[in-house]
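A single protein chain has been removed from this complex, and every other one stays in its place.
For chain A:
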Amino acid sequence: MSSTRRGNHHHHHQSPMASTLRPYLTCIRNTLDAAMCLQNFPCQEVERHNKPEVELKSSPELLLNPVLICRNEAEKCLIETSINSLRISLKVKQADELENILTKKFLRFLSMRAEAFQVLRRKPVQGYDISFLITNYHCEEMQKHKLIDFIDIDKEISELKMSVNTRGRLVATEFLKQFI
């Protein structure tokens, strides 16, 4: 059974897109803050094994209700929690084709270097662009708020797109200058 939360729309001077971003991120942050209460729990089925229960899903009593946070139809975040691990899957906004290829390139780039991050899953959950797997050991070794800040991928893609467009504009300017 999953519960769905929707980001509230605030009536500000900002565009509708920008006005839903902050509540969306705040909602994710608060949910993660509550969900990242993980403890060590050895595997109940295999002796001397310790596995992330959220991946196995073999013991329902160890799993919590997954939470789906939707900003709109294109952007959502799924948080699945268990006693010793937490899985976060993100579907990132792709407004146009350029954002689409930049998102794919960037997330594939990160996923192929998942061992550098430890918390990154090599393959995203089906239907999502990127997934993280956080265990109780990560919570012990890393700072919780840093883990949460890491998850703001949207900003990365927007910055990348802006820099590509800025670069294209400079090159176009240089080309046209030759005619003057």
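The criterion applied here is as follows: a residue touches a chain if its C-beta (ideal position, glycine included) is under 8 Å from a C-beta of that chain, and two chains touch if they have at least 3 such contacts; residues count from 1.
Quick note on the criterion: contacts and distances are computed from a predicted model.
Colleague: Quick one: find the hidden chain's UniProt protein name among "TATA box-binding protein-like 2 isoform X2", "ALA-interacting subunit 3", "Arp2/3 complex 34 kDa subunit" or "Small ribosomal subunit protein uS9m".
Modeller: Options "TATA box-binding protein-like 2 isoform X2", "ALA-interacting subunit 3", "Arp2/3 complex 34 kDa subunit" or "Small ribosomal subunit protein uS9m" considered; the missing chain's recorded name is "Arp2/3 complex 34 kDa subunit".
Colleague: Against the chain that's been left off, what residues of chain A make contact? List them.
Modeller: Interface with the chain not displayed, on the chain A side: 97-98, 100-102, 105-106, 109-110, 113, 116-119, 141-143, 146-147, 149-150, 156, 160, 163-165, 167-169, 171-173, 175-180.
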